[in-house]
Structures are given as structure tokens and as C-alpha cells.
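A single protein chain has been omitted from the complex, and every remaining protein chain is retained in its original position.
Note that the chains take the letters A and B in the order they are written out, and that residue 1 is the start of every chain.
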Amino acid sequence: MPVIEARNLELTFQTNDGPVHALKDVNLSIEKGDFVSFIGPSGCGKTTFLRCMAALEHPTGGEITVNGVSPEEARQARAYGYVFQAAGLYPWRTIAGNIKLPLEIMGFSKAEQEKRVKDVLQLVDLEGFGGKYPWQLSGGMQQRASIARALGFDADILLMDEPFGALDEIVRDHLNEQLLALWARTEKTIGFVTHSIPEAVYLSTRIVVMSPRPGRITDVIESPLPKERPLEIRDTPEFIEIAHRVREGLRAGHLDE
Amino acid sequence: MMRTFWAVLVVVAAIVLFWYAAAVPMNIKTALTQAEREGAVISPEGAAARRDMSAIALALANPGQWGDTLVQDKPRLPTPDQVAVELWQTSGAMVLKGRAFSKRSLLFHGWVTLSATLLGFGIGTVLGVVLAVGIVHSRVMDMSVMPWAIVSQTIPIIALAPMIIVVLYSVGVQGIIPKAIISAYLSFFPVVVGMVKGLRSPDSMQLDLLRTYNASTSQGFWKLRLPSSLPYLFASLKVAIAASLVGAIVGELPTGAVSGLGARLLAGSYYGQTIQIWSALFAAAILAALLVGILGMIERLLLRRMGVLA
Partner (left out) sequence: MTELVLALVIWAAGWGLNAWLARSAASETRVVKFLVPFIFGATLVLVWEMVVRGLNVPMVILPAPSVIAMRFASSLPILWVDFVQTFLKGALGGYVIGCAAAFLVAILVDRFDFLRRGLLPVGNFVAALPIVGTAPILVMWFGFDWQSKAAVVVVMVFFPMLVNTVAGLREASAMQRDLMQTYGASYGQAFFKLRLPAAMPFIFNGLKISTTLALIGAIVAEFFGSPTLGMGFRISTSVGQLALDMVWAEIVVAALAGSAFYGVVALVEKAVTFWHPSQRA
């Protein structure tokens, strides 16, 4: 059974300038353990699609299931962690306090909270920073803390909306590497929105290319790259070949306007 | 926009309804005493029996007298229509009769207060802006004066008002000047603090840019600091004009002034003329709203002309 499945998904916003088709006729199924990237120009609906999976948006047509149930039910079952573009840590809580936030809401015991905080801090390489406040940390560290916050309650699915979009390239490379290692260790299913072709190719098992007006999927590219991916893989012909296909897909989406 | 309009309308209507509803128990005791004297049957009978009863219980026991509570001469709480009628009779109706500035006209009293407010506001604003410019350009002034200007915001300097009036009266200055002085110093400090903040609002990048042009201090002031200070200036001007109005009104209290909105409030409270108090209060409110509204319009016009506001 696919972890996430969308059939003829449709989402139309009513605005003063008439209806906007944010998503139209979107079909996709994501299997357990997949790392799926969504790429496309702004307005192509990639973020909207991700928000539909998280029940933050409500589709106006079609069907979408997460773990076989509706996104709303999946949300209530705390089936996924969500990471936004900005870290969005609470400035009045320490890093540890921020990671505890969802755990408190979900009613974990105090001892369990402490244990999990320790575990995820290690997972994102932030041991020793639990007592710091977010504003005492660099942007990259803040974003790692926000990933730790999403990992704390151990959901099977991780939805990430341009999580590294606001960071510089050197930090971003480093975090990409760490994310892959984390994915390999935890075997989570990851949905990842990005506008960077190299990032999408480097991270994903599948790359979903989307296009705007109406927001739709124009291509789904399976990556033949191995699971083990050092940064240098980006210089190999295979990598460049996939990147080329993604770029072609993006261009094709633009041409039929 | 429309939804906000309707929501405001509903809230205002609810307030007016609540006001009428409150007028019944507020005024019921007088109404009952009056009705009993005129021979109506009241439960319970006799003012003594009613003295310790709650107003709401009395109101519920005598629904027949509700009408009387809304039309009294000196009610504890006048109804909205009584206040509106009083407002009209002392303003619009007097204009129609050609006596817009008679002693009974709220327009006359409003003008007395308004002129002191505006004079004081003008003086306070000019002095405030001048001091702010000095503070921004002189480090000694900044360090010496600014802390006091900030502290002055936290203390009730309006308490000086009665003394200023009386002292100036004793040296022969009276009329508009003492009130304007109070208004002036009440508006002065907010303007200083807001204007200093505004003149310092350009960030270091914008200042550095001007430095690369080798711009002089005065060029920097006229082309960068002053325009970017305007939003801050207007925010404090709105606070300042409201404070000026309060200053002028309070300035009319101590010497038993005979004209001005403050004098109307005080006279009303001496003679129990509640309707007069409420109408003076509403006149002051309308005046304040107008003044703040006009400042808002000037702000929008000015900012648009300068291209700060799209």
C-alpha cells in the first residue's frame, strides 16, 4: 500500500480575479521509504500539494490518502513531521524546549521527552546545544533544530517545504548530506519541496516536476543513483544526466504556456 | 471591507442597546419615587422599603415604569437619544437660529477648547521637533536630555496643570495662553521621543550610501533623515494631539472657567446636569476623533507625495 496516494487531486482558490487552479488532475503515489522531491517554478503548486498531504489545505476535488486514511485523520494520528522554510523556533524556549513542544502537546511523559530530545539532538548533530536559545544559534543550526523538532515524535513521514531555501550553499550542502544520512538511518518516507535542481537530484529517489497555471505534474523521474551518495556524486555523468532531464522537464512545462 | 463595516455596525448597535438596557435600572429609583408621588402603584410601596433593593430587582418588579426611566430631566444615566437631542440643540439647532456662538452653544465651548488645543499643540510640536533635531546632532544633548524626555512619558505631568493656571492667573495671564501652555508641554515630550526615533530610523546602509556620495550633514537631514522620520512623527502627533486636548480640558477645571468643554463638564457635575456632562463628553470625543482623523489624512497625503506610501 502506498504511504501517500493522490488521485485526480484538484484545488481551486476563489480570488477576486477569478478562480486560480493551484492543483489540477494530480496523480501520484509515494511508497514507504521513498525520498520524493517536488520541483518547479513558483506557483506550480508544489507547496500546496505538500500542504494538502499535511491537511493544511483542503482539496476541492479528487482524493488524497496518507497511510490509507484522509490527511485529516493522519494529522490527528500524528503521522508526519513538517518542516517549514523558516526554522520557526519559539524564541522563548531553549532548543531542547522547542523539541519538547510537540512532545508536550502529544502527551509524552517527562522522562520520555528528555530521552527523545537527547536522541534527536544527536541525530542532527546538535549535542550540547539543548540549553541554548534559538537566537544564539546560526541559521543552519536553527534549521537543524527544527528538523529535530519534526523527528522527535517519530512519525514515519517527514514533509519538508524548502527547508534549506534560506541558507547559503555551503551550509546547504552540509545539511543535505546530513539529511541523507538521517534518511538512511531512520528509513522514513520524505516529501521534499525545493526549487534547486542539484538539491532535488542529489537527495531523491524520485523527482516530481511540476508546472504552473494550472498547477500540475508534468514529469516523474526515477533516480538510478545508489542510496549511498557522497557529495562528489554530483560530478558524475549519471548525476548530470538526471539533472539534465529535470531541466528539460521544467522547460517543457514552460513551453506549453 | 464590507464585512468590517457590518461588524462595526453590529457592535455599535449592541453598545447602544446595552446602554438603553442599563438606563432602566440606573434610573429606576428616581422614576419609582416620582411615580409613587403621582399616585401610581409601585411594588414594594414606600421609598424606605426600596432603599436596600437592587436596581435590577426593582426594574423587574415594575415594568410599568420603564418608560419613565428613559425621559428624566436629571437621570443618573441619560439615554443615547437624550444625549443626541442635547448635542443637536446646542450645536446644529443653534446654528439654524443664527446663534452658533452663544454661551449655550457647544460649538462656542468646543471652539474655546479647540483653539487652546491647537495653539498648544502647534507650539509643542515645533519645540519638540527642534529639540529632536538638536538631540540627533549633538551627543551632549542626547545624553543629557533624552533620558529625561523618556522618563517624562511615565509620569503624570498633567498634575502640573492646576498650578500653571493659578500661577499665571496671579501674574495676570489668563484666557487661552495658560491652557495652551499645558497643551504644549503635554504634546512636547511625545513629539521629542517620536521624532528622535524617526530621525534615527535610517539604517547604517542608507547612511553609508549617502556617505559614499559625500553628502553634507544637512543634505543627509533633508534627503534621508527627515523623510524617513515622518511615519514616526505622525504616530506621535496623534498621541500628542489627544494629550493636548486632555490638557486643554483639564486646564479649564481649576479656576472655575466659564467657557470650554472642561467648564461644561465641571458645571454639569456641580449642578447634576448629567445630560449636559454627557453631551460635553461626546463633543470632546467627536473633537478628538476629528483631530486625529485630520492628522491621519495629512499623513496619507504627505507620505503619498513623498512616495513613502504607495
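The rule is simple: a residue touches a chain if its C-beta (ideal position, glycine included) is under 8 Å from a C-beta of that chain, and two chains touch if they have at least 3 such contacts.
Predicted, not measured: the structure shown is a model, and the values here were computed from it.
Undergrad: One chain isn't shown here. Among B:Leu210, B:Ala288 or B:Leu302, which residue touches it?
TA: Here the residue in touch with the unshown chain is B:Ala288.
Undergrad: In the complete assembly, which of B:Val85, B:Leu118, B:Ile158 or B:Leu303 touches the absent chain?
TA: Missing-chain contact among the listed residues: B:Ile158.
Undergrad: Can you name the residues of subunit A that touch the chain not displayed here?
TA: Residues of subunit A in touch with the missing chain: 51, 54-56, 75-76, 78, 80-82, 84, 86, 88, 90-92, 101-102, 104-106, 133, 135, 153.
Undergrad: What does the interface between subunit B and the hidden chain look like in terms of residue numbers?
TA: Interface residues of subunit B facing the absent chain: 3-4, 7-12, 15, 76, 139-140, 142-148, 151, 153-156, 158-160, 162-163, 166-167, 170-171, 238, 242, 245-246, 249-250, 253-254, 261, 265-266, 268-269, 272, 274, 277-278, 280-281, 284-285, 288-289, 292.
One rule holds in what follows: only the chains that are shown with their structure count from here on.
Undergrad: For subunit A versus subunit B, what separation do you get between their C-alpha means, in angstrom?
TA: 54
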